[in-house]
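Of the protein chains in this complex, one is absent; all others appear in place.
The chains carry the letters A and B, assigned in the order they are written, with residues numbered from 1 in each.
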Amino acid sequence: MAQTNVTIYGIVDTSIRYLSSDNAAGQKNFVITNGAISNSRIGFKGTEDLGGGLKAIFRLENGFNSDTGSMSSANTLFSRQSYVGLSGSFGTVTLGRQQTPLFDLMADHFDPLTVGNYDQNAWMPAGATLIRNSNMLKYYGTFGGLAAGISYAAGEKAGSVKLGSQIGGTLAYTAGPFAIGGGFQQTVSPTNSDWKDTAYNLSLSYTLGAAKLFGGYYRIKDSTGTTPAYFGVTNSAASINGGIGGVERKDDAYFLGATYQATPAWSLTAAGYYDKSKNVTVATLGNLGDGTRYALVGVAEYALSKRTQVYGTVDYNKAKNAALSELVGKDSVTGVAVGIRHIF
Amino acid sequence: MAQTNVTIYGIVDTSIRYLSSDNAAGQKNFVITNGAISNSRIGFKGTEDLGGGLKAIFRLENGFNSDTGSMSSANTLFSRQSYVGLSGSFGTVTLGRQQTPLFDLMADHFDPLTVGNYDQNAWMPAGATLIRNSNMLKYYGTFGGLAAGISYAAGEKAGSVKLGSQIGGTLAYTAGPFAIGGGFQQTVSPTNSDWKDTAYNLSLSYTLGAAKLFGGYYRIKDSTGTTPAYFGVTNSAASINGGIGGVERKDDAYFLGATYQATPAWSLTAAGYYDKSKNVTVATLGNLGDGTRYALVGVAEYALSKRTQVYGTVDYNKAKNAALSELVGKDSVTGVAVGIRHIF
Partner (left out) sequence: MAQTNVTIYGIVDTSIRYLSSDNAAGQKNFVITNGAISNSRIGFKGTEDLGGGLKAIFRLENGFNSDTGSMSSANTLFSRQSYVGLSGSFGTVTLGRQQTPLFDLMADHFDPLTVGNYDQNAWMPAGATLIRNSNMLKYYGTFGGLAAGISYAAGEKAGSVKLGSQIGGTLAYTAGPFAIGGGFQQTVSPTNSDWKDTAYNLSLSYTLGAAKLFGGYYRIKDSTGTTPAYFGVTNSAASINGGIGGVERKDDAYFLGATYQATPAWSLTAAGYYDKSKNVTVATLGNLGDGTRYALVGVAEYALSKRTQVYGTVDYNKAKNAALSELVGKDSVTGVAVGIRHIF
């Protein structure tokens, strides 16, 4: 049987979770949900050696909600990644639906939670990077110790190459225990080429024995009205209605965190996210002015093996003024969960 | 290639089928359809040995209609099962979308057809067990000869842990050729916590040489209005409109059957289902009073191998009074089919 061309892989991460406020009335909820650490996924990938160091690669990755079996994105089978490309000494070029370079930078290097999966622990890196995009041409290359990424996603609007398009770029440099990275990303509204969502990032990490420290800053200027959809938790006014196109929202967003490998089995992670937003809009509520929000997250993982972990996690989000539109019911929400993650 | 962590498995069961009445006018139909014996499926599963008898397990199982390629449940990729869990000497704990313990009891032990796949041969065990649920925590354990299952599915309604929740439990005991089992299941309406669908079951089986006899009884009390959706065949008033919430329907449902391994290749199955319903409602028709319905099913299978069978099957459903809402066109429907089932 010729199973040699494709590898199946995935993660099932499911948790039992309490939320202190989960509807407009501020009532608590108890749910069994897709996990805290990773979005559940199943994928098919392969590499073909073409000789002379050249390789053909592909990856088809589905995202699903492990608690219900439903797809993360309606009708999009490979909602996470769907690409084909070539890899060689020149770097790697891939074509299709892909993660933005800025998201890769966070997930692979600098976000203390490698970007979590709950609205409450992932809103900042999700909203700053927009996670992924279709119709993307992406390049990665390394030059000495410097890793560079660049991407272009076509907007596919006849008559305008700008509408709906996206460009992005990142640089990362590692020197011993110290790593520094940063990036830029600009996404043009699909309806007005003057409306743009622009994000800048600078991030650092430092490894200190069994501990690793992380920190970073995003500057987001968004007149496409996209940010509220990512920053808002499920059922928040921000998430349901989105922002108002043509009004420029500005976010200064900071994060700080640490991981600590306490024993071979136990690892601990703490992360803090702080956002200062200006000119916050929600389509149904108008211009809400300025706001602030912070989130604190703690995770304790126990590794039953390299592929299977059980964990407990606590998260606390608190919003003020305009940022209240990003939460539901109360000005703060506490989440507590236990879960299991299995990697295959 | 690292294919060692996941096994792909499935069933394709497709049949050519005649129905004596298949629309409101009572006209006959000729269809090529998803099979008589099993709902077609494809799944991905795995087991990881964690040492000390502990194992991590997962299963992601898609249901599809083999005649059209469409998913059984819109947008739900793993509509049949989507779980991760741990298994050890303490039993097995799993989390996610799963079959209810009462359904497992029928499919694995006591339904003569191991729960069929046509509306006409599966309505009773489907309607009594509700088949499966999302957001479920399930436990299985064995204590001497006794196998016990227990489940809790979260309703996930903020402000109420009752709304939409489900609890279930089963016991099964085998002594030589004799097996006895039973279970309980209660599902709370997602809109009114006083409305409940409660089912009790007691079942028996007895192995007699190449033959096996089955019998059982369900008591269903349902004020959620769910039963008609499962009991009604496709396009019946019951199936399309469902029942009326807040009115308690009661069903006393009995089944009896036998399988006979006539030769190593030939196996024969006969099953009968009889239901007496009280206070039957259909949303568009009101309270229809009481009804009765029975179904007779015969299956002859010829095994081309362990993994491939061809079969012929006949089914006859007859309804009276309120139960007429569960059929279409006439007070009885006869189905005849030939099909092929392949297990991979």
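Note that a residue touches a chain if its C-beta (ideal position, glycine included) is under 8 Å from a C-beta of that chain, and two chains touch if they have at least 3 such contacts.
Here the structure is a predicted model, which means the values were calculated and not measured.
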{"item": "Of A:54, A:146, A:208 or A:262, the residue in touch with the unshown chain", "value": "A:54"}
{"item": "Residues of subunit B in contact with the chain not shown", "value": "3-4, 6-10, 12-14, 16, 19, 21-23, 25, 27-33, 42, 62, 64-71, 74-75, 77, 304-305, 307-308, 340-342, 344"}
{"item": "Where the unshown chain meets subunit A, residue by residue", "value": "1-3, 5-6, 8, 44, 46, 48, 50, 54, 56, 58, 60, 75-86, 95-97, 134-137, 153-154, 156-159, 161"}
